[in-house]
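The complex appears here without one of its protein chains, the remainder shown in place.
By written order: A and B. Residues from 1 in each chain.
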Amino acid sequence: MTENNSTASHISYLEETGGRSGIFKWILSTDHKRIGLLYLYSIATFFIVGAALGVMMRLELMNPGQQFVKPSTYNSLFTLHGVIMIFLFIIPGIPAVFGNFMLPILIGAKDVAFPRVNLLSWYLYVIGAIFALSTLVFGNGPADTGWTFYAPYSVNTETNVSMSVMAAFVLGFSSILTGLNFIVTIHRMRAPGMTWFKMPLFAWSLYATAWIQLLATPVIGITLLMIFAERLLGVGLFDPSLGGDPILYQHMFWIYSHPAVYVMVLPAMGVISEVVSTFSQRKIYGYKAIAYSSLAIAFIGYFVWGHHMFTSGMSGPARIIFSILTFLVAIPSAVKVFNWIATLYGGSINVKAPLLYALGFIFLFMIGGLTGLILGALATDVHLHDTVFVVGHFHYVMFGGTGFAFMAAIHYWFPKMYGINYNMKRATSAFWTIFFGFNVMYFPMMVVGVMGMPRRYFDYLPEFHIPNFISTIGSWILSVGLLMMIGNLIAAFRKRKKAVDNPWNGKTLEWSVNTPPTLLNFDEIPTITKGPYEYHEQ
Amino acid sequence: MSKEPHTNHIVSFSNQLKVWIALLLLTWLTVTIAYIDFGNLTLSIALLIAVVKSTIVLAYFMHLKFDSKILTVFLILVIVIFAVFIGLTFFDYALR
Partner (left out) sequence: MSSSISNSAITAVHQVDEHRDDGASKLGMWLFLFTELILFGGLFLVYSIYRLMNPEAFAAGSSHLDVSIGAINTIVLITSSATVAISITAIQLKRKKLAINLLLVTILAAAIFMVNKYFEWGHKFELGLFPGGDAFNVLEGGEKLFYVLYYFMTGLHGLHVIIGAALIGWVAWEVKVGKQTHDNFAFLENAGLYWHLVDLIWIFLFPLMYLIA
């Protein structure tokens, strides 16, 4: 074993084919790093598809009146955009790509606990994706219900809802297996000396996320199975004409889907903690507070789903309780923001692309979070419910938050993952284009939402024209920025400028291993004696 | 969790049989009691017996009593979260 290591140690995982060739060295490999990259390529593909659908929607909304799609097509557009972005991009996003790639390295392990289950979960992801996209071809067109599949419309519509819910079901299974794997990995595979409070905060956030994936996802699984059965067998579980209660569907849906937004954002917060600490060369401020706040968000996240249903006919006391609980969840989120800012304060800040994206996250997530409180307050929500304001809020949290963290993560770990550098100047200008385009696109949505424009319509009243026009222009700027970013990363493979082992002077374990890492990550499993962010204070 | 490979604890044949008999008795009890009219308490009594039965299954057949305590802690967490689902949903339906 030791002599194997001495020869194999400098063979990177990318050169290590496991005796397989071509595509098989990817789709049959149980190496967590290759699986992470498999996820990266598939998720990036669907992100581009989803973004293209979003640009089409913006084009339709550029001017009042029908532009170039039929109303029913528009309904399918926003449903497919939602399903793809939620289930295929943002839920698996950071955990499946960077969690898979980095978690074992961060805690000093050779792989995840169940490597074959890990590969299985990628296959399930692909099957789910095929299901979701097959609705474009099979049946009466893609679902037109919105990604929420609200009953009874989802039961009655002619479009191919059955296939879409099965897609979400399979993808949920994939997500569960990833979460299960991470929990066991963190419990059983930490290196000697890697105590819970010596774990990097990204690992903490993945741990909290994994518990949500594990305990919330089955609820959507069973709910979607009921919708499926209802469509297939005509059994009225949520159909009022057969005795069912559609509001119960909304409860079941949001029992999962609200915690799910923390599946989306918690790993993002973990990434930001890593990036902020490394690029200010300072020990993270309030390590334990950030670690505990991840668990607190995960836990409180189970208590607040009702704030999606304030106008649906829920009982008065329930609405008040859900509103109060919603405010509670803002506390641990704010704890994190304060801690990041305190970490930056007095640090030797190195303004590079990963930090820019992280700062973009903090700024945009704050706008998203605070508009979330406006929606969480019962009285204002009654006015704003189902307006474009909600769409603006959601994109500030999910794209401005998780999306920016995803981009921070790719710029942060890219040199380690591939052993090459990207062009920093272009990465920076891509960031500013994205940041500018993002705000031009989504801020007008908040304005026009307060003015009263409802969401999910292909047309609108003339007085909403100007904000919508600006927003569409923003979508073009944003698209250009995204293409610049992607192009810059792809160009890195042509230039192949070799990266050093530790380009940002990071202190967590991934920076101590080879670039790119070897198959087993470590020549010898390290013994951990220090915390994850031990910088010498200047 | 402890790093030892296994629960080396062996539940003896006679203890397993005792658990089995206890579960059969409780099944008999729950069926018998169902025919007595307790009014609103019928459901609660049936559920109480079910909880006792499942606790026995979890503790002995599923080895929770002898395994690492973390599994029990996790199970309690799951039950708490499920109770939150039920409880908050009832806040809606019971108070409409």
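Keep this in mind: a contact is a pair of C-beta atoms (placed from the backbone, for glycine too) under 8 Å apart; a residue touches a chain by one contact, two chains touch by 3 or more.
On a predicted model such as this, the values are computed, not experimentally measured, just so you know.
S.K.: Please identify which residue in A:L14, A:I48, A:V235 or A:V480 touches the non-displayed chain.
M.R.: Reading the full complex, the residue touching the unseen chain is A:V235.
S.K.: Touching the left-out chain: which of A:L61, A:V97, A:A113 or A:L344?
M.R.: In the full complex, the listed residue that touches the missing chain is A:A113.
S.K.: Decide which residue listed in A:P218, A:P246 or A:G452 touches the omitted chain of the complex.
M.R.: A:P218
S.K.: Suppose we count only contacts with the excluded chain; which residues of chain A make the list?
M.R.: Residues 1, 4-5, 7-8, 11, 16-19, 30, 110-111, 113-115, 117, 176, 180-181, 183-184, 187-189, 214-219, 221-223, 225-226, 229, 233-237, 242-245, 248, 252, 255, 519-520 of chain A touch the chain that is not shown.
S.K.: For chain B, which positions touch the chain that isn't shown here?
M.R.: Those residues of chain B that touch the unshown chain are 1-6, 10-13, 16-17, 19-20, 23-24, 27, 30-31, 34, 42-43, 46-47, 49-50, 53-54, 57-58, 60-63, 67-68, 70-71, 74-75, 78, 81-82, 85-86, 89-90, 93-94.
Everything that follows uses one rule, which is that only the chains that are shown with their structure count from here on.
S.K.: Between chain A and chain B, tell me the centre distance in angstrom, where each centre is the average of that chain's C-alpha atoms.
M.R.: It comes to 37 Å between the two C-alpha centres.
S.K.: Chain A touches which residues of chain B in the complex?
M.R.: Residue positions touching the partner: 1, 70, 78, 81, 84-85, 88-89, 91-96.
S.K.: Flag every residue of chain A that touches chain B in the complex, lowest number first.
M.R.: 187-188, 215, 219, 247-248, 251, 255, 302-303, 305-306, 314-318, 321-322
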